[in-house]
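One protein chain omitted, others in place.
Residue numbering begins at 1 within each chain, and the chains themselves are lettered A and B in the order written.
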Amino acid sequence: MKQYQAKISWKKIKQHWQFYLILLLPILYVLVFHYVPMWGIIIAFKRYTPSSGIAKSPWVGLLYFEQFFKSPSSLKIIWNTLILSIYSIIAGFPIPIMLAIALNEVRMVRFKKIVQMVTYAPYFISTVVMVGLMFQLTDPRIGIVNQIIQLLGGKPVNFMGEPGLFRHMYVWSGIWQSAGYSSVIYLAALSGINVELQEAAIIDGASRVKRIWYVDLPCIKSTIMVLLILNLGYAMNVGFEKVYLMQNSLNVSRAEIISTYVYKVGLVTANFSFATAIGLFNSIVNLVLLIISNYVVKRLFDTSLW
Amino acid sequence: MNRKKSVLLVCWIIIMLLVATTVGCSANKEASEVQNGSQQEETTDSKQTETGGEQSIYTEIGTYPIVNEKITLKFFAPETPVIIDLNTNEFTKYMEDKTNIHIEWETAPMDSVNEKINLILASGDYPDVFFGCDIRTDVEERYGTQEGIFIPLDDLIDKYTVNFKQILQEREELNDVIRATDGKIYSLPSIQDCFHCEYAQKMWINKFWLDKLGLNMPQNTEEFYQVLKAFKEQDPNGNGKQDEVPLAGAIDGWHQGIDNYIMNAFIFDSGVEDPLRRFVKDGKVDTSVNKPEYREGLKYLNRLYKEGLIYEGSFTQKFDQVKQLALNAGDEILGAAPAGHLAMFLDVVTDPERYRHFTSLPPLEGPNGYRVATHFKYFAIQPGEFAITKSCEYPEAAIRYADAYYDYETQMYRQWGKEGEAWRKAESGELGLDGKPALYKVLVPFDENAQNIHYGWLGIEYIPNELWNGQNVVSADTDLYSAEGFEKLLYEETKQKYEPYKSSDTEVVPPLRFTREESERISILSVELENYIKDARVRFIMGDMDLDTEWESYVAGLESIGLSEYLDIVQKAYDRMHK
Partner (left out) sequence: MKIKDSFSDKVFLISVYVFLWFCLIIVLYPLIYIVSASFSSPRDVVSGKVWLWPINITLMGYEAVFKHGQIVSGFYNSFLYTFVGTCVNLVLTVMAAFPLSRKELYGRNIIMGIFVFTLLFSGGLIPTYILVNKLGLINTRWAMILPTAMSVWNVLITKTYYQTNLPDEMYEAAVLDGCDDIRYLLQIVVPLSGPILAVMALYYGVGHWNSYFNAMIFLKSSGLYPLQLVLRNILILNNLDMNMIKDADVLLRLQGLKDLLKYSVIVVSSVPMLCIYPFVQKYFVKGVMLGALKG
């Protein structure tokens, strides 16, 4: 039985030997630049000193993991990280899709191009300026947002100071900044839809909304799902800079996330092992999230990363 | 035929990419060979001199040039926005001419220096010297004490330096700051005295409004409260609206925290840059954040907050926002603000009128009679400016090169440029910042644009009070509130209003050195404690947490996080230094 199966596989390989030739270079790249350095992960289990090098540094096992998990705020910061991430994904995921579909429906080419261009631009604003802008525009005294609120009869809100608003400010400013840029891939996917399908739907009398629901979305379903799974697989990697700039004494209970915590610990003493250990922890959680979301998506939408 | 073509095409692409890679690699090999070549020259030179007999390449100690035959040293330094290119900079040439040592520069962007140092030392390609890098004390501990990559400098200093050796004897506090846990020196420091910086925890108040409302400068906390209340209610800007902001602070900037100056009326406050508010009294390290006096101070701040005297945003805003309050387009609305100096929130150029309205307030006296100005004793010293690695073949040359910096004239060249062009010796009659005769006069003021004449703030700085006061020429009738009078203003304010209140028995904790185990433990503890203390402080002040009912649990919380353990470790490090 085994021999029989083995025969088939070599035949299949020979049949499409060119695939493997084509894959040669990408695999080589991944091996050299990703797998070779990967052994550095063992730094997480050693007390690394540069003079000993990675190989000869002494083993300490799970010491750094223990240190992290025993610290009082570890659970809280893991939770904060996840919440920011998941919130960002749930809120931020539909918007680029909506934007792309909306643009796809519009026939005025000039308007379409202008909206695309404008919404794409904020991506290039640096984090520092972005946060500074947020402070400026939401200033309780002179910021334009609060001025509008006051015109409408309300009281000014300290958006950047209010700890309860931190997560919302973080997420929605992120969406503002990246929605246009992220919508590009959906625009491309939509443009690849077979026009004959569209025409058939029109002939069948389907309204625009129905067309979007039954033609557009299913055709870009795979793209959407892949991006969703990938985003969830990066959930633990909430960037450090923006949160750090938005932190203050009031919101620190919500605004301390893994990357800012590791940074602050590293300011006192740079401990590569500690940082690597936490990075490894992040990766494992990401892996779990990836597998779970892939499974769920497969069950519900019949698409998978694999 | 087609199949062959396709295969050929793919193979060609792969080959092209591989060739490109190899070409890139070999190009780099060439470059590194050139570098190796020059290094070989260097070693042959030294070999020649060595085999040529006992003739040393070094000149007599304390004289220049340092070597008879030109040698090359590899320096690693940060890139700063004001220097165009260290290789072609005129000060580099000045030093090369003076010492006969050629420097090969390797640089990295300023904010990546610490990371770069770790990477360079991990990869084994050490330069001879790390120059002007502000090497962190924990980095020095790791690569000096633990790994021996930085060499100890004590013997070199003793044998080959003249200037620094003397400074080390004169300024005792240097030993507190620059020695590692094993007692040895692994890097040379910058020393830049800044008198007003040593008392930077200042409060600035709108004197114009005080005069307008007929009030005296407040001397104690009760009077301060009354003044702030008057600012708020009596409409000093005269526009009929209650839009005045009596007191505003920020979470960044320079000493702009809302609580520090005021806390000094209750208990010693070590400043906003010490989040754990530690101090040393009678050789014992302690913190103020769990003491009853601190609680009293918080109660006072809470009272100010409840009555709307502290600007709401003070706990979350950046100092740019304080600036906006002060420079408010329209009517003047700011009453008082803590800051290291008033230009943090005012601007003498755009609004010289408002700039004049503010003056500094001496420390307030608290209800218990406590009245203190925090002295930032160690502000002047910045360690980690010059470290020599074990791969340096000319440590004597390196240490003597560094020693050349601890000299007034070299410092003038380093800061400003050439004598006669950028500065000159002072003439008789010209006075310095402290009223004594000046030493030098700067001719071309600092230009924030990139240049190639001097080093700006890069490198070993040696500007003790004598030089600092001596290079800031101030005529007796300079308007303190002009742009030129800025330094003099700060000097006078500090001398008259803050120095007299210098605390006599309590001090700030010096910058400490920890062993590896200690620092691993302390790094986590300090982040945890800092977050907890900051959060509690703000919530107490805002009334979110009640100072009567929740104080006990707050103090207990500190213990459960590990305050005692933290203080023990710090005490240990402190004792080690003061054996």
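Simple rule for what comes next: contacts are C-beta pairs under 8 Å (C-beta built on N, C-alpha and C of every residue); 3 or more make two chains touch, one makes a residue touch a chain.
Please read all numbers here as calculations on a predicted model, not as lab measurements.
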{"item": "Touching partners, among the displayed chains, of the absent chain", "value": "A, B"}
{"item": "Residue among A:L63, A:A91, A:V226 or A:L267 that touches the chain left out of view", "value": "A:V226"}
{"item": "Among B:I57, B:I71, B:A108 or B:V538, residue touching the chain not depicted", "value": "B:A108"}
{"item": "Of A:L62, A:L75, A:V128 or A:I292, the residue in touch with the unshown chain", "value": "A:V128"}
{"item": "Hidden partner interface residues of chain A, rising order", "value": "9, 12-13, 15-16, 18-23, 25-27, 29-30, 32-41, 43, 54, 98-99, 102-106, 111, 113-126, 128-129, 132-133, 136-137, 139, 142, 144, 176, 179-181, 184-185, 187-196, 198, 202, 207-209, 219-220, 222-223, 226-227, 230, 233-234, 272, 275-276, 279-280, 283, 286-287, 290, 305-306"}
{"item": "Hidden partner chain, residues of chain B it touches", "value": "2-3, 6-7, 9-10, 13, 17, 20-21, 24-25, 27-29, 31-32, 79-82, 84-85, 106-112, 115-116, 118-119, 122-123, 125, 134, 192, 194, 196-197, 200, 254, 273, 320, 323-324, 327-329, 340-341, 343, 347, 349-350, 379-380, 382, 446-450, 456-457, 486-487, 490"}
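The rule we apply is simple: only the chains that are shown with their structure count from here on.
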{"item": "Chain centre separation in whole Å, for chain B relative to chain A (CA means)", "value": "37"}
{"item": "Contacting residues of chain A [partner chain B, same complex]", "value": "18, 21-22, 24-25, 49-51, 67-68, 71-73, 132, 135, 139-142, 158, 160-161, 248-253, 256, 261, 264-266, 268-272, 274"}
{"item": "Partner chain A, residues of chain B touching it in the complex", "value": "7, 10, 14, 17, 114, 118, 121-122, 136, 138-139, 142-143, 146-149, 251, 312-313, 315-318, 320-321, 324-325, 514, 516, 519-520, 522-524, 526-528, 530-531, 534-535, 537-539, 560-561"}
